[in-house]
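Other chains of the complex are left out, but the ones given are in their true place.
Each chain carries a letter (A, B, C and D) given by its place in the written order, and its residues are counted from 1.
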């Protein structure tokens, strides 16, 4: 489904309503420097993209990649054109989960086509932000490439911060005795962090290539903007790496604490067992049937035995308290 | 055994039936640009390959490698020729196991020879797919190299996805209390993933060399196709790396959960032991033989004792419930 | 808030009081080689920086970064200008915690602007140290870049040494039986060390670039000073890496010791249980109601039984002592 | 001790018996292209090597290295000469251990000297294999360098396969409940694998240098042979790396299984204890001495009590069976 389609010239959007694909292709063919059309698709059916493929001469392999889900993030150079795949990330507050989507982008002289799948990174905002900057828009299609990547990478930051919060919650749970050990939650966070790394890491190299001027069609004036994006992506990736290591440590700390806790439990249990076993033994003694057991015939033999048992209990409780088993 | 052997010229297969090796060699010697023969062998006996070695002047070291199993995946340059070793992967649904096979490929101006061992990656499909693309076929033997590597790498994807499914099953087992901890299965998955990494990883570097035009005999027009293969191989390798890390975490999480579980068991057991030990103690007390134990002579001493015991049991059960040991 | 603002010429501060921003910008525009103004801000509100942005033509992306907290440490090249972000570290003695702050620095021909957030690395000292070195000050704005980075990196060293002390304390706790296992503290140290690594590591590469003359505006004479800073940063990073590995080992050693300790506890408990169970059994035997139990009628049957029980206890205690369970 | 010493010219050994060192040195000085002498020493005493050092002008540092054991594997360039140190590996079937030996090799225009220490890699086979290949022998001393490295690396393969078998045995032991956990054996395998890595890994870089023509005195025609060796060495190193990772996982899986097993044991024990404790309690109740306990006077009180106890046992066994504790 085509979401929006516009013609930009001299840094200004030429009209408010969406262009038909055919008209967009004509404008593109006639585009001068710094002029371009930007067509935005969302959850495109196969027909949409195939029409554009013919009109704009998109490379078959790029189109194939854009149609299949689960591509690897990448920035690829096709002669005159660039093909970009990005993973978008979105934190689902209620379920405390990270959801990943995908954006493919075809760009070349005079045109940009973006295809969005799944949740995360509304491109409308990216377009608005760019339209508010005629100085960048004037630089042509490359400015839209920047605007999209910048949007996607900026949207990583709240997600990675939400994961940071989750990790802090998990830490509190781990080091707080009253809460059950959240092994499954630690593991799920680790899974998310690993997946996040796979979303960000493959971008770092091509973004550095962009930053150092590796793609010649990127105007010099945009390079520091691409460097800014690369820097944010690196920050996200470094934070994600730290989180990965932290979660490994949390898991180890958790295991260690479970063992410490088990030690405490075993000690307490044993102390209780000891406290009961000794008076039981005393009772067994006076349950023996010897003919000559003088205590049995004492007037206060029974209360004395009860007192003896109580004394044993008190002494044992005291002892186990002192060695910190109770 | 020769499975198929064909002569391609101007992007078209010249005949349907298989060529004799001698005729193929003649055609190869007379081949113009973009013309080549493709001989496919399966589980070749030693004689097959030696005949072709003489006819096509294959390098002795390459032939030696193709005859021994368990080679390292590689793409090697021999003057005019290229020698490729690939690991094929196949997921055996019933046994939930990955099986690995091997494909060796000799290629040079005017000829391609493929030798397949073990399960996985039927090359007939690769050949059909290529025959349906005269535009690529026209580019000569290099197009067959691409077709074979593309087939093998594409066949990795369902395997890696099946492993992903297995990991998800294992996760469910680990975090579900009622199923025994699947340590052996986690370990076997890890083994497969490590072996998979060994199958894919050595390909990444030579594929990047191909992609960047390192082998001069690969026509420019095929480079983006090789880049596509390299990209898929990288995706598989990155997924496999994530799986490796996930499985390490699963093993740790499993250990942690086993310990947590043991803690629960120990607590429950101790609670039960305590619940029995206290009334037993009471019974021992009234089993003592003191002359003067007034309770023994009470009319309702016995039911009172039974009630006392029952009260102890109720109190203890309540207590252990409250501290969550029962 | 502008903390200090000075004009340096020929290696000498031109006046004691702070310059107004406008005057500073004029001096900068007229600055000859080796002449510059240095404006220091602390916890700057948005207005401060925006005024300077207009006066000094700072790059918008750099200003944006300086205003947001939690940037990645970096040294960036903007045409004529350099933009530096540094993490400052400060060890809070009472809470035994590391606190991180941030310094941003804009520098170019004729000017340096520093913006400090949070605790750590008072820049006044850096300025005084530099003012005491007219030979360096004479080299222009680059000397102030060096002075600031040098100050920040030098301030890492007491922090990393304090962490070293904390680790040694933790080691003592782990290997000393009488102290509870400090899992939470080990984990918090690990967290700090990971965060420290994130503060130092991204600086190493750009510092090496500076050291090798990668930024052409850095005078040759300052290079060995930048190398010195790079060397200290590397030392800190290597120490932090060792600490990270040590803390992992401490956690493992702790787990191992907890298990060893549990083994000891289980053995001791079992020995005690055995020591009580045997005489209890003896008492049960003489509690049986058989008609013909000769011992029951012996004159000294009862004391003999008591002696027998005592003998059992002594023998068992001896036995468990010998096998080191008590 | 000199094992063999021969003069090769035009790809043919010139005589069957061993040359005296002096004669060998004369032949070397007069050697034309592709002509060389090969002197093989075994467990050489110091005198042997010193004589050759004077005769052939070997570099003092190389000779020093060849005399001391425990050198690092390496391929070093000395002006005209090459000095090679290789670790040989041999699997001792009976003790299931890997033994490492060492081969040093001096080579230069017209001569090769090999010095073998300890077990593994009989060089006589390498020599015979080379003598059967006049086409390679003709290329001069470099062919003997290849023959020796090829022999040593080929001999790694059965060793690494034997370790693979040992790992599979260990896996079976770990996942088979009836066999004690083979921690010590896993550890010893890990030690061997780490040592193996140290034997192979340092060779990879210089072999790649040879393969890419880094040593100019290696004839072009031999390069694909060196590439073949490098490829085998890489295969061994990759397998050894996988084994290292597998053994780490085996150790973790073992720990996990030991804990699972302990859980089972604790459950079974507790079930048994419960099964005994309940009838013991019943017996205690009827051992009480209350005057009014009607059951005691029943005709079939005793068998009824026995039946009650038996019923308790049956019920408890059933219960524990159901919750899978017995």
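Throughout what follows, a residue touches a chain if its C-beta (ideal position, glycine included) is under 8 Å from a C-beta of that chain, and two chains touch if they have at least 3 such contacts.
A quick note: this is a predicted structure, and the numbers were derived from the prediction, not measured.
A.B. asks: Assuming 4 chains are placed, give the number of copies in the entire complex as this structure defines it.
C.D. replies: Taking the entire complex into account, the copy number is 5.
Quick note on the criterion: only the chains that are shown with their structure count from here on.
A.B. asks: Identify the chains adjacent to both chain A and chain C in the sense defined at the top.
C.D. replies: Expected: no chain.
A.B. asks: Can you tell me which chain lies farthest from chain B, using the average of the Cα atoms as each chain's centre?
C.D. replies: C
A.B. asks: Which integer distance in Å separates the CA centroid of chain B from that of chain C?
C.D. replies: Inter-chain centre distance comes to 40 Å.
A.B. asks: Could you list the positions in chain D whose residues touch two or more of the other chains?
C.D. replies: Within chain D, residues 287 contact more than one other chain.
A.B. asks: If each chain is a node and each touching pair an edge, is that a line, ring, star, complete or other?
C.D. replies: Contact map by chain: line.
A.B. asks: For this structure, enumerate the chain pairs that meet the touch criterion.
C.D. replies: Touching chain pairs, listed by label, are A-B, A-C, B-D.
A.B. asks: Can you name the residues of chain B that touch chain A in the complex?
C.D. replies: Within the complex, chain B touches chain A at residues 171, 175, 224-225, 227-228, 231, 234-235, 238-239, 242, 245-246, 249-250, 252-253, 255-257, 259-260, 262-263, 266-267, 270, 273-274, 277-278, 280-281, 284-285, 287-293.
A.B. asks: Write out the stretch or stretches of chain A touching chain B in their complex.
C.D. replies: 59, 61, 65, 71-72, 74, 76, 78, 180-181, 183-184, 186-187, 190-191, 194-195, 197-198, 202, 248, 251-252, 254-255, 258-259, 261-262, 265-266, 269, 272-273, 276-277, 279-280, 283-284, 286-289, 293, 295-302, 305-306, 309
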